[in-house]
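Complex shown without one protein chain; remaining protein chains in place.
Letters A and B mark the chains as written, and numbering starts fresh at 1 in each.
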Amino acid sequence: MRYPRNAWYVASWEQDLEPEVPFGITILGEPIVLYRSAAGRVVAMEDRCVHRLAPLSRGRCEGERLRCMYHGLLYDPDGAVVEIPGQDTIPPQAKVRTYQALVRHSWIWVWMGDAAKADPALVPPAVGFDDPDYILGKGQLDYAAEARLINDNLLDFSHLSFVHANSFGASESWARNRPKVIPIERGVRVEQWIVGERSMRADAPADRWSTYDFLIPGVLLMTGGSFPVGTAASLDFGRPDLSKAMHGVTFTSQAVTPMREKTARYFFSWGPRRDMGDEKQRDLLMGIAAQAFAEDKAIIEAQQHIIDATPHPRIMPTSADKGVTLFNRLVERLVREEAAAGTPAMPDKIAGENAVS
Amino acid sequence: MRYPRNAWYVASWEQDLEPEVPFGITILGEPIVLYRSAAGRVVAMEDRCVHRLAPLSRGRCEGERLRCMYHGLLYDPDGAVVEIPGQDTIPPQAKVRTYQALVRHSWIWVWMGDAAKADPALVPPAVGFDDPDYILGKGQLDYAAEARLINDNLLDFSHLSFVHANSFGASESWARNRPKVIPIERGVRVEQWIVGERSMRADAPADRWSTYDFLIPGVLLMTGGSFPVGTAASLDFGRPDLSKAMHGVTFTSQAVTPMREKTARYFFSWGPRRDMGDEKQRDLLMGIAAQAFAEDKAIIEAQQHIIDATPHPRIMPTSADKGVTLFNRLVERLVREEAAAGTPAMPDKIAGENAVS
Partner (left out) sequence: MRYPRNAWYVASWEQDLEPEVPFGITILGEPIVLYRSAAGRVVAMEDRCVHRLAPLSRGRCEGERLRCMYHGLLYDPDGAVVEIPGQDTIPPQAKVRTYQALVRHSWIWVWMGDAAKADPALVPPAVGFDDPDYILGKGQLDYAAEARLINDNLLDFSHLSFVHANSFGASESWARNRPKVIPIERGVRVEQWIVGERSMRADAPADRWSTYDFLIPGVLLMTGGSFPVGTAASLDFGRPDLSKAMHGVTFTSQAVTPMREKTARYFFSWGPRRDMGDEKQRDLLMGIAAQAFAEDKAIIEAQQHIIDATPHPRIMPTSADKGVTLFNRLVERLVREEAAAGTPAMPDKIAGENAVS
């Protein structure tokens, strides 16, 4: 798994982290327990008791602390064991790794790398349920596939014409046109006009603008809208003023989180701008998303199967892969830089008296 | 997996390959897509798009061609990419491997080795649904076991007495008698008289003759019939004239196709000769076959489990293994000869700019 560690990964929907209920997720192969303490603090730590490696995510919140419910070791939010029932002294090495975590835009984000570099300004500017401008729905899917394959999918919308001809009603223009792909800070921007077509069950043809940023570690933030036919040409295919769109302005935030080598969790929200839709429209979009994202999952998991059956898999990029290639090069560069800087992945294991096996 | 590549492997029932509907199967570990083009041609090619390795078996037939339904690359029946949507030039290496394929005796056969050696005369002479002499039923089973174990089973009918005492009503004579086992071109022939016994729910004792060829790569073709008691002795246990059988003349064609290392697909047809049975008799035989082949599957998959749990598995052949031994030596010889002749298995992967992982 070659993914940057110095990045904020989505671990959960904010709504799914109930107060004082521990929540386990594996990110980049590392089991992590999240909890929201009595005081409301979000804590993320290694999901592995120092004693006998039971998962703390099966534990019990006690105020600010978390107790392992196997033999009762109690952990402070800083990862230190503060109580071993029936034992007076606590060894100084009795401590699990903690992770920087924060809540923003309705997601719980966890920083997987060097804590000193965990800059909240690096959280991608997703749109959460607290944004008054949008009426959002949400969903998530677990993939039996490497996260990178999902990123690749999201970076090349030429697949819309084939994978999503039914769900999104995407025409072949998505495959035949090449979007503008622009490198940006920690990501790529993809912009595109689809001209003079009906989009997603709309009644009349329009010029459809869409733009998205795909950001480290794997976050897609997209908006767009429909304009009178002729708008694209009149703008010389440049950026329109979305506040002047006729209809169809929506926003979607999507995040791909690598769990294990070949599993990933995909989080998404979508909905209309408040002035251009309502709850009913939002639900319609979520129905389309459910169908479309199941189509992606089917082809990507099938792709993973073929890759697994291939001794020396090689790809052959096309001109539609510009975004994919730029983003994967960025990932590779960040991974290399982190390796050079010695970013600690998992700290050395605390050595007990006995190895387990 | 040590199997000859220069051989016709059964990939599907002809009836299951619907016009212009791609069909995927893995043979000898290689994912293959089959389709029957608009003009009726049967095409077999590598089930792996050159672009990002999505399976072409999830694609769409377009006349003679097959389109990958991930990003829309279009393939000619010769494996060459002829269209990349939105891209003018197509790299010359944009090509997948193709396989020789043909339809015969109701099966789709795929040649897994050197295309130059793909001689249709090497297709085993199975009996298909187009044969006016037989009234056939068909079935298939997927095994969680190495194909070779199924071949071994089919090459030694001494198991009938124990595995199929109920389904086939086989007596212990099948285990106690030794059939005549004769090496033939690309296989072995197994001939046997079971004398003076009731067979398969027949009313009266008879002398039962059976003969089968077991042919490369793993195809069993068997017939036989029942004669008055005394016939075997009067013929000095030689071949009878099946046209003079009292009753019970049937034909069964069976094929074992290695899919992955420890999975295989087993295809079979069976039925009475038209002058000795009808659809009702055919259905009765298919009911018996369903029971009997489930018995084989149970013991063979259990055998595979034990082999998997055995560090250095060794067998101890018996005198009943003559057919097994002859056939497996033939397989070994063909595999060695192919290795010596440099039969191309999979061609070297087309190198793209990036490896997948």
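Quick notes
As a convention for this text, a contact is a pair of C-beta atoms (placed from the backbone, for glycine too) under 8 Å apart; a residue touches a chain by one contact, two chains touch by 3 or more.
Remember, predicted model here, so these are calculated numbers, not experimental data.
Among the residues A:Arg48, A:His105 or A:Arg273, only A:Arg48 touches the chain that is left out of the figure.
Of the listed residues A:Ala7, A:Cys61 or A:Ala94, the one in contact with the hidden chain in the full complex is A:Ala94.
Where subunit B meets the missing chain, the touching residues are 146, 148, 152, 156, 158-159, 161-163, 172, 175-178, 298-299, 302-303, 305-307, 309-320, 325, 328. Interface with the hidden chain, as seen from subunit A, comprises residues 26, 29-31, 47-48, 50-55, 58, 60, 67-73, 84-87, 91, 93-94, 260, 346, 349-357.
Please note the rule applied: only the chains that are shown with their structure count from here on.
If you average the CA atoms of subunit A and of subunit B, the two centres end up 46 Å from each other.
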